[in-house]
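Starting off with a structure, shown below.
Omission of a single protein chain aside, the complex is shown with its protein chains in their original locations.
Every chain is named by a letter (A and B) in the order it is written, and numbering of its residues begins at 1.
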Amino acid sequence: MKTEKRGKVVRYNKWGYIFLIPFILVYLVFQFIPLASTIYNSFFENYRSGLTQIGPNFVGLENYRTIVVNGDLITYAENTLIMWVMGFVPQIIVSLLLAAWFSNPSLRLRGQRFFKTVIYLPNLIMASAFAMLFFTLFADSGPVNSILAQMGILAEPYKFMSNVWSARTLVAFMNFLMWFGNTTILLMAGMMGIDTALFEAAEVDGATSTQAFFKITIPLLRPILVYVIITSLIGGLQMFDVPQILTNATGDPMRSTMTLIMYLNKHLYSKNYGLGGALSVVMFIVTAILSMIVYKFTNKKED
Amino acid sequence: MKKKLLSAVLIAAMTAGMLAGCGAAGGETGADTTQPQEQEQEAPAEEAAVEAAETADEGKILNIYCWNDEFKRRIQDHYPGYTADASDATKGTIGDVTVVWNITPNDDNAYQNNLDETLLKQADAADDSKIDIFLVEADYALKYVDTELTMPVADLGITEADLANQYQYTKDIVTDSNGVLKGVSWQGCPGAMFYSRDVAKEVFGTDDPAEVQKYVADWDAFNETAATLKDAGYFIISSVNDSYRVYSNNVTSKWVEGGKINIDGNIMKWVEDSKALVDAGETNTYELWSDDWSKGFYPEGKVFSYFGPAWFINFSMAADAEGSIGNAGGWAATEGPQGFFWGGTWICAAAGTDNPALIKDIMLQMTSNEEIMKEIVVADDDFVNNKPAMEAMAADAGYSSKILGGQNPLNMYCAGVEGLDLSNLSVYDQGCNEEFQNAMKNYFDGNTDLDGALELFYKAVVEKYPELTY
Partner (left out) sequence: MKNDRETNLKKGMNIKARRGVAYVVLVAISFLCLFWFYVLFINATRAHAELTKGFTPIPGSSLWTNWKNLSAGRAASALPIWYGLFNSFFISTLSAALCTYFSTMTAYAIHAYEFKMKKFMFTFILMIMMIPTQVTALGFLQLIGKMKLDDSFIPLIVPSVAAPVTFFYMKQYMESSLPLSLIEAARIDGSGEFCTFNSIVLPLMKPAIAVQAIFTFVSSWNNYFTPALILHTDKKKTLPILIAQLRSTDWLKFDMGQVYVMIVFSILPIILIYMFLSKYIVQGVAMGSVKG
């Protein structure tokens, strides 16, 4: 569809550059300088002890060595991925399911408007406010524990934040709650671009709605799906605020909920631009590789 | 509904003095000759007048950095000659000087991040945008005090005699490694142990503080009592984090010795004692201020005691909630095993300020002018940093606290704080104390053994202070 008539377009192409100017200008001024200094700093010993600046002293790849040698990076990467998957799998399933139901004309769901509106609402609550509610609800003496106790499931209060898997589950659950509406909206907006005539034609041909979903919706939704997966992956690798607030920045129990960015944040306490910079560069490379794989994999049918 | 606790006794006694003080200070007239005033404590009015004259050739902007409006309210209510700007809450005036309040909340370390950046740029900043005054808390006071960026109070012309009535511990906290005093505070936050009278009567047969004190006189007695209380169905304290402060205020070595992380014996004793308490089900590992922790403010929480200073019992223990222990006057105060303090705000002058005379006056007026100190007690229920005033109240039989069932707790606070030796603070305290409690929670909860928890602690501290080893 889009390869036709490319030739005529050529003379307008200088507009491509013109339209890019605002982005590039703002990017260079506000983000590129800090970014470049991040990479530059990763080769230096550069931190603050209290108010005393140490460095910058050039140390070559020493910061990278430190990161690799102490081995924590792998642990935190694992934690991050585990919690991301725990949140993302239900998130994408629920989102696709909802999007499919909403876009399926034969289902004729009532109150769609209400449901579509409601799902995004949790995202409006600040993570810190959300965490306050979680603390209240999942406290030892909180309502969740007392309900479980009344139902006879628990003899004594379960310490949600003191056990590895329940703590991770709460983090994943909160991430899920905050972001599934976001994903669903993205998918719905994508589906809106799909011509309903295609579904009608499919129905006439006797296709079931399941078939229609997998044969029509998913393929046409591919670019948006790619977007959702890649941004979720990136967002997942950069998971920070929810576990940070829920565990008071400790990553307890025993740092099993400590994510990569929480680890990075630890270094920012001492303004450790050296180690922090190196960590960012490593994360950037890992993210880039993963995203490229996803991008190539999901886009391969296109040409 | 806030009870003016500390005020009752002072009101009558001081009304006359206060009026005199206010009238004279507020007038700001009759600036005589300018002369350095070293010795006199008794003439706040004259001082104020003199300062007003002295400050005339100083900078016209006074920048104050802080994290909430507590100090602003104190200045507004008590500093002679301060006028709030009606249209802009971040501004006020003292004479012809504009006071600019720069308030950054604590969350996410934002206050310190902001203060750090600005302080480090202080030398290059224009006079009017330089920080003049900044406030610090005990945990991180030394981070600022132990640098050239904070001015010694002596350089402002404040003498030891000026501060003679202040509690020694409040000076220890803002004394740098060379023994130079670099800040002052108007508050004293000595703590006491608050226990439930009902539980004491039930378990020990008495709620008399002197009797109960015997059960918690030292940590051994405290731990034995914990077992007794457990048998009766009570937790001795709500959380191990309650007693941490009491242990950590009584250390005999610093967190860092010669670049190496060092864990003091008393801190390790906290770990041992706490682990035993938790394992025996005699207390819990709740975070301070969490719902679980504060349920002991009510009888159903089954908590025997909390450690805290005056502000804690007055404002934090739900005394105005129906059904709470405090509401029924069910608490009593005793000294507990060891003295400690909790909280407080210190005023520091930033090096390079262009308003030294004004800062001097603010420091003196707000922390050592007895009239103003008494005013603060009356108006704000603060425990002020002034020994004679507080001791007079402690001895007054007419003063009593309703929350504490009619007890006058002040001698408990005063007794505890006198023995406090805070010479072992270090610039690493905030990070070390936080990380230590965090790491040990894992040990108490049974998620790791002691070595694992210590390992975690060391790791976390080195992340925060990369120059340290262990």
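Descriptive notes on the structure:
Convention: contacts are C-beta pairs under 8 Å (C-beta built on N, C-alpha and C of every residue); 3 or more make two chains touch, one makes a residue touch a chain.
Values in this document were obtained by computation on a predicted structure and should not be read as measured data.
The hidden chain makes contact, of the residues B:96, B:155, B:320 or B:467, with B:320.
Only one of the listed residues, B:76, B:206, B:228 or B:262, touches the absent chain: B:76.
With the whole complex as reference, residues 1-2, 4-6, 8-10, 12-20, 22-24, 26-27, 30-31, 33-35, 37-38, 94, 97-98, 101, 106-109, 111-130, 133, 136-137, 139, 141-143, 177, 181-182, 185-186, 188-190, 192-197, 206, 208, 210-211, 220-224, 226-227, 230-231, 234, 238, 240, 260-261, 264-265, 268, 271, 273, 276-277, 279-280, 283-284, 287-288, 291, 295 of subunit A touch the missing chain. Residues 2, 67-70, 72-73, 76, 84-85, 88-90, 92, 101-108, 110-111, 113-114, 117, 121, 291, 294-295, 297-298, 311-312, 315-316, 318-321, 324, 343, 345, 380-382 of subunit B touch the missing chain (whole complex, contact as defined above).
By definition in this document, only the chains that are shown with their structure count from here on.
With centres defined as mean CA coordinates, subunit B is found 42 Å away from subunit A. Chain contact summary for the complex, subunit A toward subunit B: residues 47-54, 72, 128, 135-136, 139-142, 159, 162-164, 248, 250, 252-255, 266-267, 269-272, 275. Those residues of subunit B lying in contact with subunit A across their complex are 107, 109, 116, 119-120, 143-144, 146-147, 149, 284-287, 290-292, 295, 427, 431, 438, 441-442, 445, 447-448, 452, 456, 459-460, 463-467.
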